[in-house]
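Attaching a single structure in structure tokens format; questions to follow.
Each chain you see keeps its place in the complex, though not every chain is here.
Chain nomenclature is as follows: A and B, assigned in order of appearance, with residue numbering initiated at 1 for each chain independently.
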Amino acid sequence: MDDDVQTRIKASFARQGAMQTIGAELTQIGHKMLEIELPFHDKLTQQHGFLHAGVISAALDTACSYAAYTVIANDASLLTIEFKVNMMSPGRGDRFLFRGEITKPGSTIIVADGRGYAIGDGPAKLIASMTSTLMVIRGREDIRE
Amino acid sequence: MDDDVQTRIKASFARQGAMQTIGAELTQIGHKMLEIELPFHDKLTQQHGFLHAGVISAALDTACSYAAYTVIANDASLLTIEFKVNMMSPGRGDRFLFRGEITKPGSTIIVADGRGYAIGDGPAKLIASMTSTLMVIRGREDIRE
């Protein structure tokens, strides 16, 4: 992993106001892979007190997008075109891990898959999966980073 | 629209910590339909300064889910099984509207569609759409509301 790529991803992640707001931390950057962790907080819940599906989506979308940043050119950027999320178990737990991985790299379209887990003392519990479609963007002033 | 249903939905929405955190307001409850509005804020952004896809998903998921609450029994509840979101335009604007509508009611599975718009002085601009699949839940102590 190129240091420049790591630096770029960390700086870009830090600009995501939404990640700050939910308290997400960028914990691992690998080749075609990235992990985010998130402590549970009451401010992130749906009506039953579980992690809100939108918060899960936010973390998975960010993990998938930055996994894709590890394979694009330095002067390119990415936009999320669409994603699908399956909620497999209620988002209960003290801490959550979200991993994004590139399934299909490409010069225009990148497909990534992500999985979310509740982590604690026992084995990690799969709570959600995402498939996301990303578009590589070049030469747009408003979409640089 | 039954007053009890409205009261129930408002109380349940108020328990969604995630909606408080993003600053979403429940602005309309109709038959099989519900609207949420959200002012733009820096704390809700992705790296280019647009509304984060996860925030859009959170608002659309909540709009779709509570649209479904307008058609279920008072002692039933709902869980989101899965959804798909298409991001159609960057989430730029001062204020956003998210509308959820029931496409297919059902005793076990409900399908809802949602649309998100940037609203301002001119015509509303479509920024995203969601299709979500919800499961009607009965008799579970931890999923009451």
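We take it that contacts are C-beta pairs under 8 Å (C-beta built on N, C-alpha and C of every residue); 3 or more make two chains touch, one makes a residue touch a chain.
These numbers were taken from a predicted model, which means no experiment stands behind them.
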item: Number of identical chains forming the whole complex, with 2 shown; value: 4
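Going forward, only the chains that are shown with their structure count from here on.
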item: Separation of mean Cα positions, chain B and chain A [Å, integer]; value: 21
item: Residues of chain A defined as touching chain B within the complex; value: 12-13, 15-22, 41-49, 52-55, 57-62, 65, 77, 79-87, 90, 142-145
